[in-house]
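The other protein chains are all here in position, but one chain of the complex has been omitted.
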Amino acid sequence: MHSDLITLTTDFGTASPYVAAMKGVILSIAPHVRILDLSHDIPAQDIWHGAFFLAGCVPYFPPEAVHVVVVDPGVGTERRLLYTEIGPHRLILPDNGLATLLLRRFPLRRAFQILEPRYRLPVVSNTFHGRDILGPAAAHVALGIEPAHLGPQVHDPYRLPVPEPQVGETIRGKVIFVDGFGNLITNIEQSLLEQAGMDPKAGRVPVVLIAARRIARWVRTYGEAKPGELVALISSSGYLEIAEVQGSAARTLSAGRGTPVEVSLENRTNGI
Amino acid sequence: MHSDLITLTTDFGTASPYVAAMKGVILSIAPHVRILDLSHDIPAQDIWHGAFFLAGCVPYFPPEAVHVVVVDPGVGTERRLLYTEIGPHRLILPDNGLATLLLRRFPLRRAFQILEPRYRLPVVSNTFHGRDILGPAAAHVALGIEPAHLGPQVHDPYRLPVPEPQVGETIRGKVIFVDGFGNLITNIEQSLLEQAGMDPKAGRVPVVLIAARRIARWVRTYGEAKPGELVALISSSGYLEIAEVQGSAARTLSAGRGTPVEVSLENRTNGI
Partner (left out) sequence: MHSDLITLTTDFGTASPYVAAMKGVILSIAPHVRILDLSHDIPAQDIWHGAFFLAGCVPYFPPEAVHVVVVDPGVGTERRLLYTEIGPHRLILPDNGLATLLLRRFPLRRAFQILEPRYRLPVVSNTFHGRDILGPAAAHVALGIEPAHLGPQVHDPYRLPVPEPQVGETIRGKVIFVDGFGNLITNIEQSLLEQAGMDPKAGRVPVVLIAARRIARWVRTYGEAKPGELVALISSSGYLEIAEVQGSAARTLSAGRGTPVEVSLENRTNGI
């Protein structure tokens, strides 16, 4: 399928010429494409961050887009480079777990290892496959080549272990992402809270324990509480989120990815 | 009016998937548009910064552009979301004062509250209206829908109070913006200096007092003084600016938004 839209997600930053070099390579092969930056601020070599990032944006794109993702600590080693079709979406990325969370939401339709020399730069460096292999492959895919020509089919893309919440009398989860506002996104899905019978409207209030703080203020959105207040809410991605109104919960709580979060029921009659 | 150009200005940063999700939503509705990033580095929830930013760039755009702005500490509360026509420019933004400075330069031609469910995502979150309402509205406007169909007309967009300089024997103003070089832009317009009879060419030298420092070196541009020197000049937006040549006046003076600035006349014959 021909495309005129290639998106870029990397951990390169833009003070170095790496992203710009990729753009030049892509446009040299496929001069017609629109290149769209998704992010170049994925923390260096942070594959999990990249996986969360992709799960939070790729589903919103039209299938036409070709997404190139370069967070690649294993560049030049034996890790594979992949063309993947995940649900309706097409991604070109190293096989290091970046697609983990997308693959929980969409089936893997097909994937190919990118090996065909025709679809690379003539000289391939050992340390910059974004420029020399992934970018060119995306440009050729945008031009409409048959993806099966990129290389052999792959059935087992690597997946990162995903921390699952433990559900008992309390729900024990973790912070899995900190956004740019310092909001703490956890792995505790809204449905899990509902299954546990938590229902603020009925006085069955979920109470959150995090970083030795007890958070019982449950809001629909930030502006319902006062600046500086710590609140619990359902994030725009459907997960339990801890936020500080007009502040940074991450900073205030010294919390980050991996910080344990506990949710339990408390009865309003207990005098909250 | 049909458009193929949507610009984005947010305080999201790009390490989180929020901006990318908005781009996907827009392209899913209006696949033909060019999306242009203006900034995702507006400081978190800093409406004034956003207002100054917009006043410094939107006037340079062709009327064709549809500008989406998301600096929205009140997301999900009762603040309105607006489609606005301000002079020849079209902006889609929360009604929290972001248009304040543009509205001092251009008349409000018309504005509508964005309420029509047809022009939103089917499910609207409480915390991410950029993705769920503002982005989709912009995409539909770019497709050429009649803006009046978005919702009821609005005549009173919210405006931030704007600090005005006090003019007497001296002019008392404030720093209202610090740019990326650490240059301090004040609210003292060039015309005000002229009205006060300040005229460096005639030896009537305006002297600036800021952060307990006296700055009498007045230049047309940075390169006229030596690296490290503190200078006063007229900024590219027409306001009094305090700069350090090849350095950061903000850092050197520990000055920032709100720092008082005083300008008074001094006679060259006084031995400056």
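The chains carry the letters A and B, assigned in the order they are written, with residues numbered from 1 in each.
The definition used in the following text is that a contact is a pair of C-beta atoms (placed from the backbone, for glycine too) under 8 Å apart; a residue touches a chain by one contact, two chains touch by 3 or more.
Because the structure is predicted, anything quoted here is derived from the model rather than measured.
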Item to check | Among B:152, B:197, B:223 or B:260, the residue in touch with the chain that has been omitted | outcome: B:223
Checklist entry - So which bits of chain A touch the chain we can't see? => result 12-25, 27-28, 31, 34-35, 37, 44-45, 73-77, 79, 125-128, 131-132
Item to check | Positions on chain B contacted by the hidden chain, ascending | outcome: 5, 7, 9, 34, 36-43, 49, 52-62, 64-65, 177, 179-181, 220-224, 233-236, 241, 246
